[in-house]
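What follows is a set of notes on a single structure, which appears directly below.
Just one protein chain is left out here, and the rest sit where they should.
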Amino acid sequence: METDVVVIGGGPAGLAAAAIASQQQVDVTIFERARELGGILPQCIHNGFGNFIFNKMLTGPEYAQHYIDLVKKLKIHIKTDTTVLKITKDKQIIATNSKDGLFKIKTKSIILAMGCRERTRSQILLPGSRPAGIYTAGTTQRLINVDGIMLGSKIVILGSGDVGLIMARRFILEGAEVKGVFEILPHPGGLTRNIVQCLEDFDIPLNLCHTITEIHGKKRVTGVTVAEIDRSTFNPKKGTEFFIPCDTLVIAVGLIPENELSKQVNISMGPNTGGPVVDNNMQTSEAGVFACGNVVHVHDLVDDVTISSELAGKAAAEYVKNQIKEGALKSIHPGKNVFYVVPQHIRCDLKSSVTLYFRVKNIMKNAEIKLTEKNYIVAQKKERIVKPPEIVKIDILPEEANKIKQSVEVSVEGELF
Amino acid sequence: MKDSKIKRELIKSFKKHRLENISIKLNEKIVFLEGTIDSYEKYIIAGHLAGRNSIIRGVVNNISYPEKKKTQKKKGKDEFIGSADVVIVGGGITGCSIARELSKYKLKIVIIEKDEDVSCGATKANNAMVHSGIGEEPGTLKQKLCVQGHFLFEKLSKQLSVPYRQCGMLIVITKDSLEDLKLPSFLSNFLAKYVIPYIILRRGKKIKVPLEKISRMKILEIEPQLTDRTILGISSPTYGVTSPYEFCIALAENAVENGVDIRLNTEVVGIELEENRIRNVITTEGKIRTGWVINAAGVNADEIAEVAKDRFYTIHPRKGSTLLFDKSNAGYISHNLSFFQFPMKEHTKGGGAMVTTHGNIQWGPTAIEIPDKDDLSVSKDEIYDIFEKYSRLLPNFSKKSIIAYFAGIRSATFTEDFIIEASKKIKGLIHVAGIQSPGIAASPAIAMMVADILKNEGLTLTDNPKFEPLRKNHLIIRELDFEKRKKIIEKNPLYGRIVCRCEEVTEGEIVDAIHSNIPAKSLDAIKRRTRAGMGRCQAGFCLPRVAKILSRETGKPIEKIMKNSKESQLFIGKSKCLLEETDGD
Partner (left out) sequence: MITKKITCICCPLGCSVNVIINGDNYQVIGEQCKRGKDYAIQEVKDPRRVLTTTVKINFGIQKMLPVKSKNEVPKNLLNECVKILSKVVVEAPIRCGDVVYKNIHDTRIDIIATRDMERV
């Protein structure tokens, strides 16, 4: 079997990349390990998707439906219920499913769009026993919204990331009792919109600077011990512990790009993103291997996933047709107050502007964002507020980008909140 | 030495430890302790003082301490549910090894296991090392059986098709090994370079276990990630690694193939005697007529001894917590590594850093005396203690790659040795108790020893001509080469569908486990057999899928699917079930 572009992952990233690539008249094959396309979106039944791209508030399934319909209209080979086992250096892919069995496929280009997975209880070293009733937030979302399985009636949520907040509301609307959301940091991890509409609307307490110090229960969770933490050491304060009876603990402590397959082809990984280093075409350090969506870094909004994935899809098709522009490689570094920036490289000789996505380290008001090479300002803008949970963007005009000699740095100055 | 003399010495040492209000009784070299004490720590000290003299057969520690809980006795059922020549109480590594060994003879054997699967106790949660015996107290039964047993592992693992790797152990002596002695550096250097290696090598010679001194240069060449503070190492090349739960399940499955019966979810609550002879075993499911009972009940062995009216030891649970790291670290180290520290912490060889048979790095275990026999919680302090200890061996290792931690309970007696013997009071009762580390390594030898005891006690052992030592092959799809894998999927398409992405487990393997001869009926039982859920996402992805397959294959509704034992319900029902309940409001 042969194809031009293999897209690994049929979530929002893979769908957008596949659609654009296919529209450039190359042969595209999508591999998706679930039984249906859409990735995480079919379980994200809440609304708030598509504000930028469709200019309206869609639900996750609606957003997915648009791209599923698009992909199905195009001549794209879709292999669902299929797991990619191996990628070789010479771009051979080994995959398996129950219909075609085990098979190899040769391709000219690969788009990595595997998304991310959830951090687990172990990764935050949560102490206690290992009874039934401890789930990551995304797993509960899938169980309740897709599989039709209810997993508990008295819920405690650890972590205030968006999935955790959204699940707090879901549990209430399914008739469960949510005892509270506990966040170790002094500020919530999720969007303000979700704090208001998922917690405040339902009087769910949000406890900042709190963490769980023990999980109780031998067979099924019977409760958790919670304590206030010291803001400087992050250790629990003695004497502040209290017990909350519950039968379910939901862990919502963040996401990790899923790059086990990427590592098989030895591509360079970014230090703080957890994903491959990419250029403005979303090309990785390996020629012809592209990456997009949450594989590259964890996004807040699916709209941004779609936008960057379309870049990857277009570039992959151009690579297949030997049309990709290979200008000189310039690097972009995170500077003051910046945790990471994507893409990490740009290829000059650009015709259109490039959007940089970056995450700040602290909440800052009246922030001045600068993109500089030594003393030269390549681009700058102001934001009234920047926060770590919300990605910040800055555009570089092509004529400015082409002036970059070696590398530029993104930095933010502002009033700490 | 006479009981009266031992007692006098004990009273003296108890006084020295300010435990004079404890009453000490001695009877045929068994110590009975009674009284009240103000902490569990002192309860443990008292027990160990009583058991220190190697002439003592056992210590029954009935001292009460503040948090002591009374165990609730479960009720048995009166009707007969069968009969057997030999009843084995406990389906851990010890019980299953004995069952498989005895299945070589024409005997009707039943294993009674209180949990939903075999291998559920210490067997599933130890650190998997197959010790060579070099770390055990010289002259103990556990050392002797460990040396014998570990030499049998390779052959046995092949017969049972269980992974086993004889990777060897490096005992690493570093500049930090003797820090607690607070000696001048020239002296501690001399001890570390010459005296300690000499002592260890001499120990090896005595028990005929090969050992070799490895220079700093050589050890850093074979384990380049070791700390720069390494002085030298001692290699024990016959050390190995098994997969303890898989080994146990394989023994049990092979035993079943050879006619052994296993009753899961069944607890022994009593033993009926007839003129000091075993007559019936009473369980929560009914009575079993038998003449022979093998007490391999692990942490509960003292309670079984009690109901059999021959309790001469108390088990004090000792928890060991272990950390497991991502497979992406494979190749970081290649041997079991043990950090030599002197003085040693009491009653533990101190664990190690190692690579499991599946390529994960593992650190631990700890050794903590706890009052509760089923407290499997891991504390933050334990995690940080392990981090700290092994970071001194492997300073650059990424602790961020941790994927899980778990605890197991060692069933230690106060004499801190195995107790393997026929009861001196009750005919037909065989004690196999106090099987703590190195219980896995010793298990093949323990089983052979038990068979000998039974023979000496008068049980006729006639060879079973139909005994089949090879376990029926079970498929591990990820290990097949391309062509074989392709062919097998053509025969059964379920082998083509991946359910657990981290460990590459197919639906076909999960279905096989559910319908195997010891059917896996819980999520954890499937996990132990197939590895589904053991990887880096810790079942986040496969849990809903495995639960649904289990529900489909067993015909049980989803709310009846358990994580492990009876009350470990995973789900409460279908979505909307709570809204429907509130209908009447």
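Every chain is named by a letter (A and B) in the order it is written, and numbering of its residues begins at 1.
The rule is short, and it goes like this: a contact is a pair of C-beta atoms (placed from the backbone, for glycine too) under 8 Å apart; a residue touches a chain by one contact, two chains touch by 3 or more.
Here the structure is a predicted model, which means the values were calculated and not measured.
K.L.:
Can you tell me which of A:Glu200, A:Asp349 or A:Glu415 touches the chain that was removed from the display?
P.N.:
Of these options, the touching residue for the absent chain is A:Glu200.
K.L.:
With the missing chain put back, one of A:Met1, A:Met57 or A:Ala287 would touch it. Which one?
P.N.:
Only one listed residue reaches the unshown chain, and that is A:Met57.
K.L.:
Can you say which of A:Thr83, A:Thr96, A:Asn145 or A:Thr211 touches the chain missing from this structure?
P.N.:
A:Asn145
K.L.:
Sort through A:Gln25, A:Thr88 or A:Thr192 and give me the one touching the missing partner chain.
P.N.:
The missing chain is touched by A:Thr192.
K.L.:
Kindly note down the residues of chain A that lie in touch with the hidden chain.
P.N.:
35-36, 42, 45-47, 57-62, 64-65, 68, 144-148, 173-175, 191-193, 195-197, 200-201, 384-385, 387, 390
K.L.:
For review purposes, identify every residue of chain B that touches the missing chain, sorted by number.
P.N.:
Residues touching the hidden chain, for chain B, are 574-576, 579-580, 582.
In this section, only the chains that are shown with their structure count from here on.
K.L.:
Nearest whole angstrom, what separates the Cα centre of chain A from the Cα centre of chain B?
P.N.:
Spacing between the chain centres: roughly 41 Å.
K.L.:
Mind pulling up the chain A residues that touch chain B in the complex?
P.N.:
Counting only chain A, the residues touching chain B are 33, 81, 83, 85, 94, 96-103, 117-118, 120-123, 125, 127-133, 135-136, 138-139, 142-145, 147-153, 174-176, 213-215, 218-220, 247, 260, 263.
K.L.:
Residues of chain B touching chain A in their complex?
P.N.:
Against chain A, the touching part of chain B is residues 328, 374-380, 383, 400, 402-406, 482, 485-486, 489-490, 493-494, 496-498, 501-502, 504, 506-507, 536-538, 540-541, 543-544, 547-548, 558, 562-579, 581-582.
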